[in-house]
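Reading through the structure tokens given below for one structure.
Note that one protein chain of the assembly has been removed; the remaining protein chains are unaltered in position.
Entry: chain A
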Amino acid sequence: MSRIATTFARLQDQGQQAFIPFLMTGDPTLELTKELVLEAERNGADIIELGIPFSNPLADGPTIQRAGKRSLAHRTNLKDIFKLVKEIRTESQIPIVLMGYFNSIFNYGLERLINSCEEVGVDGLIIPDLPMGEDEELRALSNEVDIISLVALNSSPKRIKELAENSQGFIYAVATLGTTGERGEVSKEVKAKVEEIKSLTSTPVAVGFGISKPEHVKEVASFADGAIVGSAIIKRLEDNLELLPESEAEFINSVGEIVSTLTSPLN
């Protein structure tokens, strides 16, 4: 079983849901990303999503766009990211999923990418601009790495059925009709969508986009298998960048704190 499947199985046995924070790799530095991953794990993260920065992040709102920019300022690339995951693996076995745009991956080479993932211990890939219909080649190449499908609120029943049948690792239910970013509340349609997906597959379903408060996490956990939070964490990170470089420990701590606050409803 993959690390992702094992994690969900364990949580399900305990009647718990996964907390999945998103961090932009290299924001603000690769060294700090490593520390933040470990800190997030200590504060209750079950799976980590690491962003691959891209010049044109179509699915992202302003907060994650800015995180990508900070990372690209020092030209973070996939090679750096794989090296980082390798280092993290010496200290942690937390499932790691990379999230990035298809051009980064296409440019790196699909086969080479899958090999690198397997070699260093990346467990899954989320590629928002590689929908069903375009992802077949990547799926065919991948054995151990889960290619995680995204389902949108407006996906047709026919597509959801097909997506569910081909799903690996977990299904990413996109909770907004829009881009990433903090939102006031979780839309009512999300629950129905997750239930529709769950009626079609036993693959766990995690909800992301717009999940930004402990109340949201609590609500999502009542019907899904996991909650994914990106912008709210990055916003905190951003607000505390001024602590660097003097008070590194305090900076790392502040990100741990928000992770801990967000996971509190799950324990």
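By our rule, a contact is a pair of C-beta atoms (placed from the backbone, for glycine too) under 8 Å apart; a residue touches a chain by one contact, two chains touch by 3 or more; residues count from 1.
The criterion applied here is as follows: contacts and distances are computed from a predicted model.
Chemist: The chain that is not shown, which UniProt protein name from "Peptide/nickel transport system permease protein", "Dehydrogenase", "Tryptophan synthase beta chain" or "Cytochrome aa3 subunit 2" does it carry?
Modeler: Answer from the UniProt record of the missing subunit chain: "Tryptophan synthase beta chain".
Chemist: Which residue from A:Arg159, A:Lys218 or A:Arg236 sits in contact with the chain not drawn here?
Modeler: Candidates A:Arg159, A:Lys218 or A:Arg236; residue touching the omitted chain: A:Arg159.
Chemist: Out of A:Thr7, A:Asn43, A:Ser142 or A:Thr179, point to the residue that touches the absent chain in the complete complex.
Modeler: In the complete complex, the chain left out is touched by residue A:Thr179.
Chemist: Out of A:Leu32, A:Ile114, A:Leu150 or A:Ala164, which residue would touch the omitted chain in the full complex?
Modeler: A:Leu150
Chemist: Among A:Phe54, A:Phe82, A:Phe170 or A:Phe251, choose the residue that contacts the chain missing from this document, as touch is defined above.
Modeler: Of all options in A:Phe54, A:Phe82, A:Phe170 or A:Phe251, contact with the hidden chain holds for A:Phe54.
Chemist: Which positions on chain A touch the chain that was left off?
Modeler: Contact residues on chain A toward the absent chain are 54-56, 58-59, 61, 65, 72, 75, 77-78, 101-108, 128-134, 150-156, 159, 174, 177-179.
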